[in-house]
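The complex appears here minus one protein chain, its other protein chains still in place.
Each chain carries a letter (A and B) given by its place in the written order, and its residues are counted from 1.
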Amino acid sequence: MSSVLYDTPGPRARRRNVVLSLVFIALLALLIWWLWQKMDDKGQLKWDLWEPFTTGQAWTTYLLPGLGNTLKAAALAMVIALPLGALFGIARLSDHRWIRVPAGAVVEFFRAIPVLLLMLFANEFYVRSTDIGSDERPLYAVVTGLVLYNASVLAEVVRAGILALPKGQTEAAYAIGLRKGQTMTSILLPQAVTVMLPAIVSQLVVIVKDTALGGVLLQYSELLSARSTLAANYANVIPSFIVVAIIFIVVNFTLTSFASWLEGRLRRSKRGTGTVLTGEDVEELNAAEVGGTLSTGTGGGI
Amino acid sequence: MKLRKVTAASATALALALAVTACGGDKDSDSGSGGGSKIKIGIKYDQPGLGLKQPDGSFSGFDVDVATYVAKELGYQPDQIEWVETKSADRENALARGDVKFITATYSITDERKQKVDFAGPYLLAHQDLLVKTGSDISQGTDLNGKKLCSVTGSTSAQNVQKTIAPKANLREYSGYSECIAGLQSGAVDAVTTDDSILAGFAAQDKYKGQFKLAGLKLSNENYGIGVKKGDTATEDKINKALEKMVSDGSWQKAVDANFGPANYKNEPAPKIGQIVQ
Partner (left out) sequence: MFDFLEGYDVLGAFWMTVKLTALSAVGSLVWGTLLAAMRVSPVPLMRGFGTVYVNIVRNIPLTVIIIFTSLGLADIFGVTMGASDDFKLQGFRLAVLGLVAYTAAFVCEAIRSGINTVPLGQAEAARAIGLGFTQTLRLIVLPQAFRAVIGPLANVLIALTKNTTVAAAIGVAEAATLMKSMIENEAQTLAIGAVFAFGFVVLTLPTGLILGWLGKRLAVKR
């Protein structure tokens, strides 16, 4: 894809590449050896710190319930945030000023506030004005915080996705006599959703990671706070962090792989309009949050 | 177009499957607080020696033992107890809303808290103390000046050190005690400070046994009480009676020895009910 940036390596360039690679490997090996030595020095490689992770109980009592809660909050937040985000994204494209402007204000507002604060506000709200019990309240608060923030981001994804569609689609729809609502629901949205799928799946990674904020001030026992209970038991703080990091990587990598697989399917089935949301189109989005999408551009062509 | 529909459908299916399986895993959420023959008690899950969720899913610690004893006196068998994790920030809310019947979670009796909840007890008199490596020469608060110290972000122990005990101490703050203890073990900090009961719980753990000692300072007085809903004097009285009985029949001392014993922790005698040491 990017090979246009340099010539096909000739014999000299190939030799240079090999040398560079060898230097790189040597440095990397040195670094790993040094890390390993230091870990060993500080006694972090002792088997009894790692041994708990080979027992079933460490997983069934702490890690799996934690992971379950993380996935539960993430899945709920996703399922709720998606339609809400679509609604706000469409509202921002409305022809009516009185719909467009408030929707825009709401989206900008919730994007500007740290998710942790949103969760805190949600919790206070549920404490004061509802009678949700303490069993469910942290989940509600965490999901609400995640939904408010991610729906705003998804609204931008949806808006960018619809704007990225060729104008001819709207014009053709009007030409055959469809109303604005019909154009949106039966012409634009179905195409835009396909276009945006990779971006949406990437957003799930953000949601999965952000559930970790639920354990900071509220007692939602997601993976990261399950880790602290585990570490208090086995006295293995650093190994527990490493194991939890690996779990997060595995879960999220599965999701991003799914995203790129989807993207591949979409690219191959590129008939109709064939647009896929690219970095350029989602200029308005929170790039940090949809990093996956930004790299999936088919446009440009370098 | 067909292909795209399939991918869209599979994405939806995946999201749904995730949601369904995740929700399916949630089996212990029989809601309705305090109803029937169950009693809900708030404890901490991550403090060895006080309230700790063990690998087999059971709970151990001094707070847990006290709560179990009190619950028995209130007419609940151990298998009727439902433990609830109450983090510091949410304790008042949980009581005010009746989410839990009472809370035993290193809950110090203070005037500010008494405005929001009522306390039975106290059942333990703890002090802010230092945990140091065995062989360390730190023996009084002022020794800390210039030394590396660890505590939990924003905790009163941390504020005490900075304001009065040793303003020149080099203070590192983490969000949990076990991180501090890990720092102490690796030599990154010279001392960890918080209530001696909490520190003793960590020092008594198998993996840390013999590595740490308590400095034995009494830098503050922490009267651990059992939090009950504001105005629920009936429960408060019953709990106080239970606590008195626990002390008089020796169960209290037994619980102290079992949970803090290995750390060479010299406990205060059982406090008198209602007697708060300032």
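Just so it is clear, a residue touches a chain if its C-beta (ideal position, glycine included) is under 8 Å from a C-beta of that chain, and two chains touch if they have at least 3 such contacts.
Because the structure is a prediction, the values reported are computed rather than measured.
**Q** Thinking of the whole complex, not just what is shown, which of A:46, A:100 or A:209 touches the missing chain?
**A** A:209
**Q** Return the single residue from A:94, A:182 or A:252 that touches the missing chain.
**A** Reading the full complex, the residue touching the unseen chain is A:252.
**Q** For review purposes, identify every residue of subunit B that touches the missing chain, sorted by number.
**A** Interface residues of subunit B facing the absent chain: 88-89, 148, 153-155, 159, 170-175, 179, 182-183, 186, 188.
**Q** Counting contacts across the full complex, list the positions on subunit A that touch the omitted chain.
**A** Residues of subunit A in touch with the missing chain: 2, 4-7, 9, 13, 17, 20-21, 24-25, 28, 34-35, 38-39, 42, 44, 108-109, 111-117, 120-121, 124, 205, 209-210, 212-213, 216-217, 224, 237-238, 241, 244-245, 248-249, 251-253, 256, 278-280, 282-289, 291-292, 294-295, 297, 299-302.
The rule is short, and it goes like this: only the chains that are shown with their structure count from here on.
**Q** Give, as an integer number of Å, the spacing between the C-alpha centres of subunit B and subunit A.
**A** Chain centroid spacing, subunit A to subunit B, equals 34 Å.
**Q** Please name which positions on subunit B make contact with subunit A in the complex.
**A** Residues 1, 3-4, 7-8, 11, 14-16, 18-19, 21-23, 25-26, 29, 31-33, 45-48, 52-57, 84-87, 89-90, 93-94, 97, 99-100, 175-179, 181-182, 186, 205-208 of subunit B touch subunit A in their complex.
**Q** Under the stated contact criterion, what part of subunit A meets subunit B in this complex?
**A** 42, 48, 52, 55, 57-58, 60-62, 65, 68, 71-72, 74-76, 78-79, 127, 131, 133-136, 193-194, 197, 200-201, 216-219, 221, 228-229, 231-238, 258, 262, 265-266, 268-269, 271-272
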